[in-house]
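Below are the structure tokens for one structure; questions will follow.
Note that one protein chain of the assembly has been removed; the remaining protein chains are unaltered in position.
== chain A ==
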């Protein structure tokens, strides 16, 4: 194949060749005009926003004053507690329901699907209100022969919010976990069986740890979502961050100033969670090819 090309090039004169020699020319990089324009526009927009907020009818002094007010800090703690507990509850439920979806028992399989259908289908706020008003359907809660309670005593705003948010979360998480479990190669399960593992042990020791790599990023995303969903609990009088801010501005009428206080603390929580998520992702990436690329870069 090379032969005819060489013959042709031999016919080209030196003068002609020189025309094609590009090494002596200066290289002029392409002008990245669009980049400068975009940067200028964004900076201008940010400046305009900053000035607008500074000049607006917002008494920033109130935001600063209430940032560390005991009521706000208590609300912050309650928000964190509810987020963490509801998420733990949701993930536990989600993993269980995901495993139920793989059951060969059709009743278990269908009840898992029914749970997902129902709680993914209902608005979260509506679910919170339903739990909070459970006493209308079940006036008492009892363990036969052990104890009996009045539902209104048990179903505090905290319990109702925990149940509502956790059960709602479980419906979403179960789908995430199911996708994660499906992403693990079936050969891993066979290898685990071959060394004498039962289904459940294989799931716990081999399949789930590998699925975590796929599960963690969306769960981190949902955790951040959960932090914000907890604000719905203010509707049923659970004293989380928004409820605390509301209670103050009902008195002093500094609505927007106190909403900024809440906004500040939400951003703090979310920033911490984002960093934590990155760490957990790196842990579960061990043994994956991407994990090694990351390790090599460090």
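Things worth noting here:
What we mean here is this: a residue touches a chain if its C-beta (ideal position, glycine included) is under 8 Å from a C-beta of that chain, and two chains touch if they have at least 3 such contacts; residues count from 1.
Everything below uses one rule, namely that contacts and distances are computed from a predicted model.
The protein name that UniProt records for the chain not on display, among "Amino acid ABC transporter ATP-binding protein", "Heme exporter protein A", "Multisubunit sodium/proton antiporter, MrpG subunit" or "GMC family oxidoreductase", is "Amino acid ABC transporter ATP-binding protein".
The chain that is not drawn here is touched, among residues A:127, A:210 or A:239, by A:210. The chain not shown here is touched by just one of A:56, A:139 or A:287, and that residue is A:287. Among A:22, A:195 or A:275, only A:195 touches the chain left out of the display.
Taking the whole complex into account, chain A touches the unshown chain at residues 185, 187-188, 190-199, 201, 205-206, 209-210, 284, 286-289, 292.
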